[in-house]
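Beneath this line is the structure, given in structure tokens, with notes to follow.
Yeah, one chain of the complex is gone here, protein chain that is, but the others are all in their spots.
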Amino acid sequence: MIQVAVCGPRDASEAERAQAREVGRLLAGRGAVVVCGGYGGVMEAVAAGASGAGGLVVGVLSLSTREGANPHLTVAIPTGIGEARNAAVVNAGDAVIVVGGSWGTLSELALALRSGKRVVQLGGWRIADAEGAPLDGITRAGSPAEAVAATGLFV
Amino acid sequence: MIQVAVCGPRDASEAERAQAREVGRLLAGRGAVVVCGGYGGVMEAVAAGASGAGGLVVGVLSLSTREGANPHLTVAIPTGIGEARNAAVVNAGDAVIVVGGSWGTLSELALALRSGKRVVQLGGWRIADAEGAPLDGITRAGSPAEAVAATGLFV
Amino acid sequence: MIQVAVCGPRDASEAERAQAREVGRLLAGRGAVVVCGGYGGVMEAVAAGASGAGGLVVGVLSLSTREGANPHLTVAIPTGIGEARNAAVVNAGDAVIVVGGSWGTLSELALALRSGKRVVQLGGWRIADAEGAPLDGITRAGSPAEAVAATGLFV
Partner (left out) sequence: MIQVAVCGPRDASEAERAQAREVGRLLAGRGAVVVCGGYGGVMEAVAAGASGAGGLVVGVLSLSTREGANPHLTVAIPTGIGEARNAAVVNAGDAVIVVGGSWGTLSELALALRSGKRVVQLGGWRIADAEGAPLDGITRAGSPAEAVAATGLFV
């Protein structure tokens, strides 16, 4: 079973939510399980997109109960480990797609690259070294379809 | 969606594995998601029982990769947080069924009672206070069917 | 530097708190660092005993802030990982001393035995296998001095 982690902010723009929904729909269409943080914004949009297309969605929650989880999760895993759960979200993906930007999202992107995962970014923040040169390792995609293809998991 | 955490040792007797398989089969038959630690022994048996009956099984792994996960999981969540993941397994269950005994299993049983969950024990270890009196809070079941009923989730 | 984890309930009897204070005093007198869960009851008593004797005490907290930490800690580590921090408390000790009983305390005792640590129990709960026979691996001590000696760390 292919699993893809999709990360993004709770406070997301309508454009970001639309992209996340489409990413979820496409992943479900290819039979992949979507893993996300389980709450609102991008997390809810990707879950809605995937479950609406008949896919399986797992929300790895920071809290120890299902309180606040979005209604589109097939399964909720309330870890109770707070923001440390970001590491688990990332570890659960064969690749990671990032939609939009926030500090929590950036921590997931960074942990994914730390662990050597393929990371595809759709919009969102930019990271550069001390001299301002973009860092290697992140694939930037221009659309949901491009992002899903760029994971390299569906060939 | 009802979720039940099923805990038990990697080194399990054939009798314990048979009980776990039956617990998994019964839970899947009632439409519940099974959450377990994702490795061998009781974890593998409950996963085999549930997936064989068409159910959904999530393995919350201690390692940061899927290495060593049993082949019956629908989804694997490699948390990378080591034995601390026992807390996440327990938090993910609306109730907890314990089959057999080991130190890791006992930690899950204890965390479940710490968090106020309904805990049903099928065989396994016995805990008593300093004077030797059995502690309140654990329901003991004599069979897989009794254990599933004793969760109080299927009425 | 020798580090000893001391575990016990927040709701502790005066006798348990007195034992914990004495354990802390003795450990500090031998130059060991005391690691505990950082809150009240046994955790506070062992911290008071150790810091009163000039020792170093680290509280590994479940919350993400220092809120509720007892005032006798030299350092507080607010992990934010909830009850999963019990694993970290235990991992931080070269040996583990358990004073009194609770479900949280039992999870720490179990995790310590799971990881092969020397565990010394002063009072507290009793664990037996399915037939009621006491399990191997726990050393029972009759006094704080006996408990500290039984860690085997001070020879």
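The chains carry the letters A, B and C, assigned in the order they are written, with residues numbered from 1 in each.
The rule we apply is simple: a contact is a pair of C-beta atoms (placed from the backbone, for glycine too) under 8 Å apart; a residue touches a chain by one contact, two chains touch by 3 or more.
What you see is a predicted model; the values in this text were computed from it and never measured.
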Shown chains that the omitted chain touches within the full complex: A, B, C
Touching the absent chain when the full complex is considered, from C:V6, C:M43, C:V58 or C:I138: C:V58
Of C:M1, C:A133 or C:V155, the one touching the omitted chain in the full complex: C:M1
Candidate in contact with the missing chain, chosen from C:N91, C:Q121 or C:T151: C:N91
Listed residues C:A47, C:I77, C:V96 or C:A141, member touching the removed chain: C:I77
Contact set of chain A toward the excluded chain (per top definition): 81-88, 101-104, 106-107, 110-111, 113-115, 123-130, 132, 135, 137
For chain B, the residues touching the chain missing from this view: 64, 79-84
Contact set of chain C toward the excluded chain (per top definition): 1, 3, 33, 35, 56, 58, 60, 64-65, 74-81, 84, 87-88, 91-92, 115
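Keep in mind that, in the parts below, only the chains that are shown with their structure count from here on.
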Mean-CA-position distance for chain B and chain A (Å): 28
Gap in Å, rounded to a whole number, between the CA centres of chain C and chain A: 39
Contacts with 2+ other chains: residues of chain B: 81, 84, 87-88, 115
